[in-house]
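Just passing along the structure, written as structure tokens.
Missing here: one protein chain of the complex. Every other protein chain is in place.
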Amino acid sequence: MTNSTFTRRGVLKTGAVTGAGLALPTIFTSSASAFTNEPTGSTVKFGFNVPQTGPYAEEGLDELRAQELAVEHINGMGDGGMLNTFTSKALDGTGILGKKVEFVTGDTQTKSDAARASAKSMIEKDGVVMINGGSSSGVAIAVQGLCQEAGIIFMAGLTHSNDTTGKDRKANGFRHFFNAYMSGAALAPVLEKEYGTERRAYHLTADYTWGYTQQESIQSFTEAMGWETVNNVLTPVGAGDFSSYITPVLQSGADVLILNHYGGDMVNSLTQAVQFGLRDKMVNGKQFEIVVPLYSELMAAGAGENIKGVFGSMNWNWQLQDAGTKAFVQSFGQKYGRPPSNSAHTCYVQTLLYADAVARAGSFNPCAVAEALEGFEFDGMGNGPTLYRADDHQCFKDVLVMKGAENPTTQYDTLEVVEVTPRAQVEYAPNHPMFGGDAATLGTCNDGA
Amino acid sequence: MDAILLQILNGLDKGSAYALIALGLTLIFGTLGVVNFAHGALFMIGAFCAVVMQRLLNLSYEVVDPTRTDFLGNPLKVQMPYVESWFGTEFGGGLIEWSVPLSILLAIPVMVGLGFAMERGLIKHFYKRPHADQILVTFGLAIVLQEIIKYFFGANPIPTTSPDLFSGSFDFGVLLGFDPNTIIYPYWRMVYFLFALIIIGGVFSFLQFTTFGMVVRAGMADRETVGLLGINIDRRFTIMFGLAAAVAGLAGVMYAPILSPNYHMGMDFLVLSFVVVVVGGMGSLPGAVLAGFLLGILQSFASMNEVKSIIPGIDQVIIYLIAIIILLTRPRGLMGRKGVMED
């Protein structure tokens, strides 16, 4: 049943007390309460749905650590982390609206079906008011759709596809993480500065929706600055051996290879491209370069030395020097002995943002919470001044351009921050064609009543 | 032309991995008649032997460097490998760099031991059981093995590098009179191909030219009669299982620099290796090797942009398409024997 890190001894006791009060049989339908899973007791329950098995298990584990930490901070344990630097002061460390936060965890397996099953069990069995987490866009979109139907709030974890807040945007879903379009917008100027405007790019793209949206975004930005796109080759997910896709690259006359891969695919394609000696070659009189548009610390660790000097983008990194980042890294590092990853950061921030929105709205009703989040401006969460845009529920904030470090001192600083791209540079219109155009709508908020 | 040559190279390399895994699987099928769903896990454990060796050589003590700080602002602890402080950075560093080839030494005893333990402890009791039961028990074992690996090494891929000597790539194009940079191939992949040839050759000559091999081949053909002749075929079958496990493990060890090991890589190879074995024909070792190389090369061709532009997505299904075509035209695969796993 319930679980919590702070009142583990109280569980049995509270159980005995509430049990006595419900002796008579009563019959009611689910529409009796004001909205789905309206919390009635002294606690409120969050659902943390992350990959715990499969290729992204390590990332899921880090998200779980961060979510646990966020719950601690909301309940007033530990040092408070980013609550000290967050510009909104609605949370006071006594839980939310006087209710202590508890949480349940589940395994998405990085499969839409399993993720939805896990999310449903959280909604139907555990009675959660909000679901947070995930490490892939397919899962995020699937769970977001479910939360919309069920009438609870979905705070997306790591999901980078344009579709999450593009053509698949939902009124009950919110994304803090950046997206493929922002990656392109942030990377392009840096690539132009480093590699010039006369480049020929060859794309290897993971053959599924996230890959498509990222490739489309990067191509449009690199072409806008004068690069030519030689070819875009779709590679099967989990191909393992990418040699037959890498070998034609040099023959094509391209001088930049862009790897639209994530996770294990990115580790293998990058490792193998380096093994093929691509980065030692001179093509068209220029040094051959590789770009990995979406980085994550854990995947960078998997690629080892091969990422040295390779550019990519990230939502956030622990090496930033602002107060919010420092507070979070300190608090996370004290507890777990390692710096947080950027997916951990996004899950932590999302949990706090949800809690704060509830406190400001004065209600757990998902529609009231959504209203509080829409158009919300805040700072102190590590990404500078941030806006939760009302039109598509996407956060707008600074984006990081990263590079594989030449001389890392520990296993945690294999990536270094090259540039913090200001928010203005990555903004776009809500009806941008890459985000579903005018056809994309949030729909109406659903509170399940 | 050069593009085709390149894809043949790629295919040979992919094919050597397929062939090695299928070879081990066929040894177990052919000799013991057991459907081993844990074979992919053996390949994965082989790859992790390389990781373990790398970890062993990198066992370190901590030196506090007061001039630098870690992410929490405490003085940085620098890891100093014991090997380097014992043998000096030159030789010790060299040892660390050569960890993948060195781990062959570790992999052989580990894999043979694991094979023995599996056969004596578990598989032995399933010879007389239906194949469905064998599938269930070996699948369960595969899950257990990979979860144990995940428990100790995590779910992330672990970078495993080849020695510097073999890093970089060789320019075949210049050798064959093409323009430079058209046909380049990494040294390590060539090493892998040669290594696979040696292992395959070794297994075949072992079965062909030794008395032991002769008995095993006789046992594959007619287990009962060989038993009646007073030969302890069971003990030999145990050894064959160990051998098959070692072949799978060695395929994994040397593949580690190409494919960073992670705990579920075995499952990714499992289905493919069954397809390879069946296309080769049940119970035929040459068939398994032939099918491995054939499917590897065809898959590489299907990945060519020219082919993909005609039939999109062909690279994703080519293996299965070829399997269907071959099984429909040749009822027992390429070189399968009559009556093996056919009912």
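Letters A and B name the chains as they come in the text, with residue numbers starting at 1 for each one.
One rule holds for everything that comes next: contacts are C-beta pairs under 8 Å (C-beta built on N, C-alpha and C of every residue); 3 or more make two chains touch, one makes a residue touch a chain.
We take it that contacts and distances are computed from a predicted model.
A single chain of the complex does not appear, and UniProt lists its protein name as "Amino acid/amide ABC transporter membrane protein 2 (HAAT family)", one of "3-hydroxyacyl-CoA dehydrogenase", "NADH-quinone oxidoreductase subunit E", "Amino acid/amide ABC transporter membrane protein 2 (HAAT family)" or "Acyl dehydratase".
The chain not shown here is touched by just one of A:236, A:309 or A:408, and that residue is A:236.
Checked against the full complex, the candidates B:73, B:140 or B:180 give a single residue touching the omitted chain, namely B:140. Shown as candidates are A:124, A:198 or A:223; the residue that touches the absent chain is A:124.
Mapped onto chain B, contacts with the missing chain fall at residues 35, 122, 125, 129-133, 135-137, 139-144, 146-148, 151, 271, 274-275, 278-279, 282, 312-313, 316-317, 319-321, 323-324, 327-328, 331-333, 341-343.
Touching residues on chain A toward the chain that is not drawn are 1-5, 8-9, 11-12, 14-16, 18-19, 22-23, 25-30, 52-53, 57, 60-61, 103-107, 111-114, 116-118, 120-121, 124-125, 136-138, 141-142, 145-146, 149, 163, 168, 207-210, 212, 234, 236-237, 439, 441, 443.
We adopt the following convention: only the chains that are shown with their structure count from here on.
Those residues of chain B whose C-beta lies close enough to touch chain A in the complex are 2-3, 6-7, 9-11, 13-14, 17, 68, 70-72, 76, 78, 150, 154-159, 161-162, 167-169, 181-182, 184-186, 188-189, 257-260, 262, 264-265, 268, 299-300, 303-305, 308, 312-313, 315-316. Across the complex, chain B is touched by residues 53-58, 61, 207, 231, 233-234, 236, 238, 240-241, 243-245, 247-248, 250-251, 264, 267-268, 271-272, 275-277, 280-281, 283, 298-299, 301-306, 318-319, 329-330, 333-334, 339, 409-410, 412-413 of chain A.
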